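Beneath this line is the structure, given in structure tokens, with notes to follow.
With one protein chain held back, the other chains of the complex are shown just where they sit.
Right after this comes chain A.
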Amino acid sequence: MENRNLKKLLGLGLTTGLILAACGNGGDTEESSAGSEESTSTDDFSIVMVTDIGGVDDGSFNQSAWEGMQAWGEEHSKEENNGFAYIQSNEDSEFVPNLNQALNADFDLIYGIGYKLKPAMEDVASSNPDQHFVIIDDVIEADNVASVLFKDHEAAFLAGVAAASTTQTDRVGFVGGQESAVIDRFEAGFLAGVYAVNPDITVDVEYAGSFGDAAKGKQLAAAMYSNGADIIYHASGDTGNGVFTEAKDRMNANPDDQIWVIGVDRDQTDEGNYDGGNLTLTSTLKGVGQVVQDISNESMEGNFKGGEVSNFGLAEEGVDLTEGNLSEDVWTVVEDYRQQIIDGEIEVPENPADVKAE
């Protein structure tokens, strides 16, 4: 009974599909083969990334991964969609189909950019043990998955130091994307950095609840700047573009009241350009692009590190802080703290709760 119903339903789907197909072919009879260009020469190692929510133009996390892929493509003279490609996810429910698309297109290495892909990738990886995967920002325990973590809290700590040393109002802000273990690291590091320089500084912490909501980012930034904060550090992907917009609007309207934004994941200097100058104080760097490039090269040479967890911090040059618009004095302070972290004299907390406890 159930079987027959299923078949009936499948039949329905097929009929509708045929109608669609008929329409699709109605306009022109020329066959196109753009979709099936899949060369199969010997050295055609190919890579693909599935984004978390947001596109490869988010100005931060996804974009830095994509830039790494583009650089890798250039290094081996490959072209987009022929050697390397990206698949964009707009909803959580799209992760599994997107990963399967990547599988069906026979890519040699599949990247999941972001912790959000973990459950989907676990499923897909366990049912395809011969396919190699890489997950960024989370750990999957499987022989065919390499996990990459970043010590975001170390870079965020330096951002906190820079903010605390630069602020005129003794009030700074933090805008997070979605509450999660990863963004917790950013928040904890930033708080710890600020308090290390001056425990009396007030830090406003707000979450947008999304990595793709620029309007919410603008709103949160407006409230923070109005409350007297003069520097905002954002760890919120696309949402952070709203923070930049708000800051630029304010600087254009009132150029004498200097306010700053601290960028995240890649050098966001360009995002801070406004008529009168640049308001990106500095950016924390997350070497997603470099790591993507390195892992792709290693895998191409047959050294895929399946089952391993790599952890990149300041010492491994996986994360860092740009000099940006920081004054020389502040930069000296930052360098000093950087050395202390690398030497292990400062242990940066990963959880905001641990910061407040101190």
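We adopt the following convention: a contact is a pair of C-beta atoms (placed from the backbone, for glycine too) under 8 Å apart; a residue touches a chain by one contact, two chains touch by 3 or more; residues count from 1.
The criterion applied here is as follows: contacts and distances are computed from a predicted model.
Undergrad: Assuming one chain is omitted from the figure, identify its UniProt name from "YciI family protein", "Uroporphyrinogen decarboxylase (URO-D)", "Ion-translocating oxidoreductase complex subunit C" or "Simple sugar transport system permease protein".
TA: "Simple sugar transport system permease protein"
Undergrad: Have a look at A:Q178, A:S283 or A:T322 and name the one touching the chain we're not showing.
TA: Of the listed residues, the one touching the omitted chain is A:Q178.
Undergrad: Could you list which residues of chain A touch the chain missing from the display?
TA: 2, 5-6, 9-10, 12-14, 16-17, 19-21, 23-28, 30-32, 34-35, 53, 55, 81, 85, 87-88, 90-94, 96-98, 100-102, 104-105, 119, 127, 178-181, 184, 209-213
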